[in-house]
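One protein chain is absent from this view; the other protein chains keep their places.
Each chain carries a letter (A, B and C) given by its place in the written order, and its residues are counted from 1.
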């Protein structure tokens, strides 16, 4: 306890000087406040790490990072606190689309630009932020479906969908994108759809139950890789071959998914890139330089399967 | 006839009856709606089926609920069990890379022991109220687990370690035997030593038990420590079953299920008498409900609703007053 | 006056699982009388009261209030009907202040909100009438059982309109409080109130009551005018066999001063609680602790047993010196302690009689030398028989026992540890005449077999009869000791009153 509290004033003093005299002068550090959702998954941690590395390693910036423990109220509190600390820009990964009007308006009134990361906010509030940097969950769902349509053709296909946490926007959109894309393909049928809470454990448990019930399953579509990893275990324990007997499609692109594709246990992972730090930094610099920015800066993403996935594996950092 | 109803009434007074009835009712429902639910076949020399899954997946919950029973018996509560599970799982997988299995297991169990001691100390020595004392570890514990895993999901392919969670023994999942062993140990502690008596006395009336020469603080400490160790065992089983340690999600909200299992099992949250057997049945009931929900294909949005209604029904069945209301005519015949 | 019944109960029956607590009992309370309800422990007195006031649902029978049938469903109902009751165990909320306990549920109001001024003033007055002068703004838990009992009485007296029921209100009061209570009761009686009074003190019955109803084993034995019922026949009715007054025990004469000391306290004290005290208890000696309510007797006992930590002085037990005593160690050293407040510090309500009895024995033997259940049952049964505890079996929950029987179980708990020193704080509280004598006899027998006893009782008479030596406390200070010929009630009282040791210092007592 002691050593900690001793070191704190030391680290706090430069930030204090920065935040008091930050306005405009180019030589001063730019103070960025980032309101992260939490650390609910490895994906999220990779995003956090990317942001910390990007700004932490750049002497021109100072990062104020806040972890909201998955709670919107905490994110709002964090933004309020950033406003009172007079930061130069705010980054926000909104935990949910709605409910940001008041606080973002306060930020706007205070003249602080806001950048959204990896998730958007509800329509009609475009004037409250500068840009949204991130991917399109609906598109990810569509991409997942597209791979299936491309590779499985017209064969009658029964699908198990492992949904994310009920109510989470990633779950809602990945479901919507996927279901819309196969709506008019009669051979694709989602036979079971259940939440796996984005976790391996639940993914496995749910899949176990379905395997007992039904022998006629061709595809597992999981809203994230973790649930797919769980499902793969369940399929193996049922004496079937994941990736062959039952095809595995998932989203996110974590390292384990690539490994699974390499091992032949999974088929495809749709990337959802968490490494948004550099793009955020660029956007802030551009904004400070007075450039006009796209409202939606898409993240660099891809769909990985087969050899492509195997080739990419060594470079995966999360 | 008279003696039959008399013995039925005597039976009804046993706390274990109602959780068993609830479990049977749930199974009956399954039997009617989906007979295939009960099919058990032999695959690769082991039993395979929903019932086996229920037993298997209920293991971590059962083990933790057994610990929780002890804490609740001394009028306490431990809401940090989920976090402790996460820490011990993370610890195990983190060490597995570099250390032999027995050290890994000892370290994981030791972590749980320390966590339990910490909770026990806060509650019995410093005197912080149990829910908040364990809330501290609930918060800190996740942080520590994430610190160990560096925020990533750790994986393992260690065969020996995987055996704990995935292995088969006598055709059954090995974890079932772990749960059974934990139950047996705690049961022995309860009924072959005076621990059970002291625990119930301290839970029933701390002052009076202190006056009788029992040391309630020591008993409290022990109860929390055992719970910590139970959570650690559950953490090992859990991480081994899923071959991964997920610091963020492992054991999330498990404390609520554990408390539910204890209460469904007939132990009162007000401390005192506790029923280990009831707790096990309660845990099995909760897992059966989950598996049933999956097997029935209930929509994800409705799961909570179903769970809420079932829990209330089960508790109502356990309430003498409610049963009395349902069977008013029976009362009259009982009394004269 | 007059013989008009205000409360009349006919054919009341009540069973609990395994127990027929009341069988077809009639009871009548007249206007302006004090009516004693008598019976052994477990006779059904409290159950009758609870059935009348809606705590228990009676199985059958009718209750008439002023000739009209009533059926109160809860104490609240009964109160509304004008029946105010002090139940046997103090039933107040220890977390609330004294004043609140008196006024809760019927606060005086000012502008729609509770008038705390009036509450505090009113309760001071009410307690003043009982000659209790305490800070009414402190939580009730600060005060001893005796004070709590007086508070409960004050509350009930103030609520009552028509009928007042007092279930063993005097069990832990000393003479002075009892006197005050009686004067209040007489006043209420003269105002036409009917009062039901339960007690095990025969003196009190004859002092204040007009009529006696006797119960035995849940059945009505009869109703008698007090003046026409001699004591011996009252007791005979209660116990169901011939009672001879000569059964009253003789007092102790044996010389034990030659024995060596078992326990010696040297300058043992605790700030704010007990002034440093020297105390010696020899083997086989019965030492009494006398003093008024709040004089610190209980606190001395707690210090000796280690419930409260002493902050000065030390204890010598069997020539071993201890400066920090705690109950477990005390138990291991062979000390036993029956606390005065059995509800808070004595029984573990949820557990069975068996478990309550073996608890201390087991604590003494430690966690791992477990007494098998079969053996536990034997031990429990032995003491149930020895102390004549009225219960269907060893597995009965202790809180289903009558008050007196619970007290016996606590006594059994300590007897079963075969202690070398037994500290008895009001052990005969709430115990019926017959059993009380047996317990006194037991104490003497124990002492004869070499066990030391520290005896605290509100009844000086009882102490004088049992003790070899009596230590007198006043305001938490040891002011003297009496033994031998000095051991007389009035001398002790005088010592307490004067606050000094008027008879000089007996040997072994320091300043």
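By our rule, a residue touches a chain if its C-beta (ideal position, glycine included) is under 8 Å from a C-beta of that chain, and two chains touch if they have at least 3 such contacts.
Heads up, the rule we're going with is that contacts and distances are computed from a predicted model.
Per the UniProt record, the chain missing from the shown structure is "Sugar ABC transporter permease YjfF", taken from the list "Sugar ABC transporter permease YjfF", "alpha-amylase", "Long-chain fatty acid--CoA ligase" or "Nitrogenase molybdenum-iron protein beta chain". In the full assembly, the chain not pictured is in contact with A, B, C, by the touch criterion defined above.
Summary of contacts with the chain left out: across C:70, C:114 or C:261, the touching residue is C:114.
When the whole complex is considered, the residue among B:143, B:167 or B:277 that touches the unshown chain is B:143.
Taking the whole complex into account, chain B touches the unshown chain at residues 75, 79, 122, 126-133, 135-140, 142-147, 151, 247, 256, 259-260, 263, 268-270, 300-309, 311-312, 315-316, 319, 321-322.
Of the residues in chain C, those that touch the hidden partner chain are 55, 74-76, 78-80, 85, 87, 91-96, 100-101, 104-105, 107, 113-114, 131, 133-135, 137-139, 142-143, 147, 155, 159, 175-176, 271-273, 292-295, 474-476, 493, 496-497, 499. Considering the complete assembly, chain A touches the hidden chain via residues 1, 5, 8-9, 11-13, 15-16, 19-20, 33, 36, 38-39, 45, 48, 52, 63-67, 69-74, 76-78, 80-82, 84-86, 96-99, 101-102, 105, 122, 124, 165-169, 171-172.
As a convention for this text, only the chains that are shown with their structure count from here on.
Comparing chain C-alpha centroids with the centroid of the full set of protein C-alpha atoms picks out B as the closest. For chain A, the chain with the farthest CA centroid is C. The distance from the centre of chain A to the centre of chain B, with each centre set as the mean of the Cα atoms, comes to 34 Å. Inter-chain spacing, taken between the CA centroids of chain B and chain C, is 44 Å. Counting partners per residue, chain B has no residue that reaches two or more other chains.
Not a single residue in chain C touches at least two other chains. Residue ranges on chain A touching chain B, taken from their complex, read 39-42, 45, 48-49, 163, 166, 192-195, 197-201, 204-206, 208-210, 212-213, 226, 229-230, 233, 237-239, 254, 256, 318. Every residue of chain B that touches chain A in the complex is listed here, in rising order: 34, 36-37, 39, 43-44, 48-50, 53, 57, 146, 150-153, 155, 166, 238, 241-244, 246, 248-250, 252, 290-291, 294-295, 297, 299-301, 303. Contacts from chain B toward chain C in the complex involve residues 192-195, 197-198, 200-201, 204-205, 207-215, 272-273, 335.
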